[in-house]
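Left out: one protein chain. Kept in place: all the others.
Showing chain A:
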Amino acid sequence: MGATVFLPQALRTDSGGVAKVDIPLGDGGTMPLGGVLDELATRHPRLARRIRDEQGRLRRYVNVFVDSDECRTLSGLDTPVTEGTEVRVLPSVAGG
């Protein structure tokens, strides 16, 4: 049990082709979103730099939803992630 991070098609080269990654949350059953992304980075380092820059900040046009809410509308990378939470990484409506 833990949280599940869902990845967009565009980033699956950097996740070894997998579409979702289960992240255990430890004994407390909760972890800040930044910690979940840190755990993701240990498994898939190249994926990590697509999502955050070298200072750990979310890239401007990458959105990370915690269940149904984009994390910037919550507490950003401090948003608590609990057991069963679905974290979705999605390119924002931008670019081109």
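Everything below uses one rule, namely that a residue touches a chain if its C-beta (ideal position, glycine included) is under 8 Å from a C-beta of that chain, and two chains touch if they have at least 3 such contacts; residues count from 1.
In the analysis below, contacts and distances are computed from a predicted model.
Missing chain, UniProt protein name, picked from "Carbohydrate ABC transporter membrane protein 1 (CUT1 family)", "histidine kinase", "Glycosyl hydrolase" or "ThiF family adenylyltransferase": "Glycosyl hydrolase". With the whole complex as reference, residues 9-13, 45-46, 49-51, 53-55, 57, 59, 61-62, 91-92, 94-96 of chain A touch the missing chain.
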